[in-house]
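The complex appears here minus one protein chain, its other protein chains still in place.
A, B and C are the chain letters, set down in written order, and residue numbers restart from 1 in every chain.
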Amino acid sequence: MSMQALDQSEAVQTGAYDRSGEAPLLEVRNLVKRFGALVVTDQVSLSVRPGELHALIGPNGAGKSCLIGQITGELRPDAGEVHFRGERVDALAVPERARRGLARAYQVPRLFGSLTPEANAAVAEISRQRSGFRFWRRASTDRALAIAARAALDRVGLGRVDAPDPAGRHHPRPAGLLAHGDKRLLELAMGFASEPAMLLLDEPLAGLGPADSAAMVSLLRSLKGRYGILLVEHDVEAVFALADRISVLVGGRLIASGPAALIRTDPRVRTAYLGEDA
Amino acid sequence: MHPMVRRSAFAMRVATVPAACPARSAIKASVAAAFTAILVVSTALGVAGTARAQAPASIRLGFIAAMSGPLSVVGAEQKRGFDLALDHLGGKLGGIPFEVIQGDSKANPTATVQELSRLIDKDRVDIITGLSTSNELVAAIKPISDARLFFIGMNGGPAVLAGEQCSPWYFNASFQNGQLTAGMGAYMAKAGVKKLYLMGMDYEAGHEHTEAAKKGFTGEVVAHAFTPIPQVDFAADIARIRASGADGVFAFYPGAPGIAFVRQWNQAGLNGKIALFSNIALSEPTVFQAQGKTALGIVVSANYFAGIDNPRNRRFVQDFRAKFGRDPASYAGLAYDSMMLIDAAVREVKGNIRDQTAFRAALRHANFESVRGPFRFNANQQPIQNTYVTQVDQRPDGSLWLRQLSVAAENAPDEFASRCSMK
Amino acid sequence: MLLGLLLAVALIVPLLGQPYYTRLVARMAIFGIAALSLDLLVGYAGLVSFGHAAFFGIGVYCAGLLPMMGVQQVWVIVPVAMLVAALYGALSGLISLRASGLYFIFITLAFAEIVFYIAQGLRMLGGDDGFRLPAPTLLPGGASLANPVVLAYTMLAALVLAVWVARRLSESHFGQVVVAARDNETRLRAMGLSPYPYRLALYMIASALCALAGVGFANLVEYASPASMSWVVSGEFLFMVILGSAATIVGPVLGAVVFVGLEQLLSAVTEHWLFWLGIVLVLRVLLLRQGIHGLLAGGGQR
Partner (left out) sequence: MTAGLVLEQAFNGLQFGMVLFLMAVGVTLAFGVMNLINLAHGSMLMLGAYFIAAAAQKITAYPLAFVAALMLTAVAAVLLEVVVMRPLYRMGHLDQVLATFGVSIAVNEAVIMVWGREAMFVAPPDWLDGTVALTETISYPLYRLAITAVAALAGLALWLLLARTRLGMRIRAGAENGDIVGALGVNVRLLFIGVFVISSLLAALGGVMLGPLIAVQSGMGDPLLILALAVVVIGGVGSLKGALVASLAVGLIDTFGRMIWPQWLGDVVGNIVANASVYILMALVIAVRPSGLYGNHAA
């Protein structure tokens, strides 16, 4: 197992403490992104400390997904810097940033639709242990792989999906046919399997029913403190319940940032954003 | 202009789409049945075929030509000549009853080999004749020789098969590629051409034909150009011809490119300004309909054309016209000749073709009356024959025909005979 | 079960002493290997290559050229052919794999056409006419692949081996990554894997495997020409894969068997066989959505 994997597990284990004084895990400085005349990211700076759950809220079209895209590397910023674990990463490609510990969940879950949930998690494990160029060993009978995949599924409560039916037969269902909530959980599980330092979650509650929603909130709560999390979410109630810190993005510009209590009472936020609801 | 925005779904489906509506599945079931049947039949054929008995009482003649695919024009014309020969032979080959097993070479060398395997191994033919293109021949001679069967070629003859790779099993009853054009170089020089522009399709036969046209030409060759096989627009080449200052062009373009070349030559207004020469491949009866009047005046050389004057040919052409409504192309004439050659050889050995030494000797004698006039085989079993110069002309009824201008080469062998080890 | 039956028939046929059918079996096995190698790309990686015949042709030309230099041993010819194909696969793959979807389909066609025109331009090798194989490939012990029985068994063995290797490959860690990249490239990237090196490796493997089929084909027809790498042949390979159903390994082999059989049957019945072949293609796509393999495998479940 590589040195990097050890580093990462250390980061996970030590995540439970309050680290407000520590160096940030992720730091975004003066990021700018334009599409023609439209400025979707306008001098945005923000940071996420280890173990912190930092929520990013804002109306539709505020540029939240674009910001996440620039952090993961799917979009190239026009100006500004992205630092992750003390290293400048804005010139790196998506996979390289991911390998440094950035894991992402998408608004619409992105899965390997034809593979079973277990195999989905196994691919994440293959990615983590860099065994993609093993040409001969069967993935399905690789015990180490199966254990890791199972553990990842269990962690999000997805162990049941792949279980044998009452008659004892095994019907592995392709991930593409899972229920929406399960797809989202599976995507999270795959994020964990790569033992990341940080999770970027793009609206994990969107489209979930009340039961699934509650399960997801409790899962997020359990993750809090162990990973740095940047959470984009529309469900304001959930955000205020979960977040250590909240930043408000309106029209590509960060108009406020701070602890939940401060944001709730911030007059600019109330007029610009929460006002719509109130 | 508006760049169109498009959906960017590259959907690779996984093979787990469930069957939808019941009406469809009924169709599916029948298609399924059909596919399964094909699967079973195509493999079971292997078992069924073994029971086939042999019938040595009559001769089994294999006839293989390009009956499908882009060059099937040639195969179809060969078949016409072949069929007319069957009529004239009255169901007997050298006095012996015979059976024809037909194959389709598809103008594709590998398909040719496969089809030959069917004729040789499964249908157990005694003699094979046909083939339409040079590349088919290159691929075909080896398996035929290995099977120790005689093959009588009906069209074309690449240099390698006349020279280094000549085979005692291969008799070319048509022409070695260079023979179609033998003597044309001297003829063009005599006709007053000072600067000659040579061009042809970029494949082996194209090189051989244009190379042959160069022989004996005393003037200046200003260019020797080749165009890719699929090219059908010759505007750029015609421009270069004009710019080269050539006063004569020799162009080798069989089939569709030939039609295109002649039409475009005409449209560029070069008819009558620059003399256009070729061999029979460029302008012959199968393309007369498509070339129409644009072909008038083109001078082509040939080892066979409908206007050759001898009793055998008069009968052949007359019956061909009666049956198909136009003059035979050389493909038909040479196919007819091949059959007559086989007929004569079988007659000479009194049907005992199993005596291969005698049968080979009989084939070499070529004791038949050819529609093309004088014909005999050289030591390499390629023809020794005349090459005629003809010009596309018009009859009073508007139809085109080839008028003989002169004889370019008389009783001439091919140039590669000395490279062949056969004596 | 059906496969076992098919294999049994294939094994028995060469014993019957009917070279035509023995060659037919060899032909089916050869195209089976070619179709299977294309299935690795089309089925497992979602890479629709319209230029796979280039690698087949490279195999054919290697089997034709090496004997000119006095090399006939299968242990030299096959590795050389596979290596050359893999190298051209790497070279063309480096560029092709940057493109996707429709662009990939036609850039692979372009690379195949480039090889085609090079082969056609090689006048010392007969240009478009091609050339006769100077000598067949020899197995250790001296058995010649020009002997249809030897060839049929050799190619059947190679096919069985190829099916086994392809199975293992598709189920390996590597295979899982390749399938994952087909299903969702974005997810794979976000997980830290760039699909590019895996696809390139697969492209090279598929190219090499197809060259193996090409060596067999050269010995079957004892002849090499650019015709063996034309875009029509690439299209036929795709047809075999789809006819049998992609991403199943044995499906494309079935597809190859049926294609070769169908071509024989149709062209024996009518000279307009191309018309009917076209109709069969359309019907396969419109009506038989799961291919022959799906039909046989899924028949009971409906």
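General observations
Please note the rule applied: contacts are C-beta pairs under 8 Å (C-beta built on N, C-alpha and C of every residue); 3 or more make two chains touch, one makes a residue touch a chain.
It should be emphasised that the depicted structure is a prediction, and the values quoted were computed from it without experimental measurement.
The hidden chain, counted over the whole complex, makes contact with B, C.
The chain that is not drawn here is touched, among residues B:A290, B:A358, B:A379 or B:L405, by B:A290.
Taking the complete complex into account, C:L102 is the one of C:L3, C:M68, C:L102 or C:A157 that touches the chain left out. From the options B:K215, B:R242 or B:R347, the residue with contact to the chain not on display is B:R242. Taking the whole complex into account, chain C touches the unshown chain at residues 42, 48, 50, 92, 95-96, 98-103, 105-107, 109-111, 113-114, 117-118, 120-121, 123, 231, 235, 238-239, 242, 246, 272, 274-282, 284-286. Think of the hidden chain as still there; on chain B it touches residues 1-13, 68, 70, 72-73, 76, 202, 225-228, 230, 232-233, 235-237, 239-240, 242-243, 255-260, 263-264, 267-269, 286-287, 289-292.
We adopt the following convention: only the chains that are shown with their structure count from here on.
Averaging Cα coordinates per chain and for the whole protein, the chain whose average falls nearest the overall one is C. Each chain's centre was taken as the mean of its CA atoms, and the one lying most distant from chain A is B.
Note on chain placement: the centre of chain A and the centre of chain B lie 70 Å apart, centres being C-alpha means.
Averaging C-alpha coordinates per chain places the centre of chain A 43 Å away from that of chain C. One simple way to say how far apart two chains are is to compare their mean CA positions; for chain B and chain C this gives 31 Å. Across the assembly, chain A contributes residues 113-114, 176 that each touch 2 or more other chains. The multi-chain contact residues of chain B, meaning those touching 2 or more other chains, are 14.
Partner chain C is touched in their complex by these residues of chain A: 72, 74, 93-96, 98-99, 103-104, 106, 110-115, 119-120, 122-124, 126-128, 131-140, 142, 145, 176, 187, 190, 194. Of all residues in chain C, those touching chain A in their complex are 168-169, 171-177, 179-180, 182-184, 186-194, 198, 201.
Across the interface of their complex, chain C is touched by residues 8, 10, 12, 14-15, 17, 19, 24-25, 27-28, 31-32, 35-36, 38-39, 41-47, 49-50, 67-69, 72, 104, 106, 108-110, 113-114, 117-118, 120-122, 134-135, 138-139, 141-143, 158, 160, 165, 202-205, 207, 228-229 of chain B.
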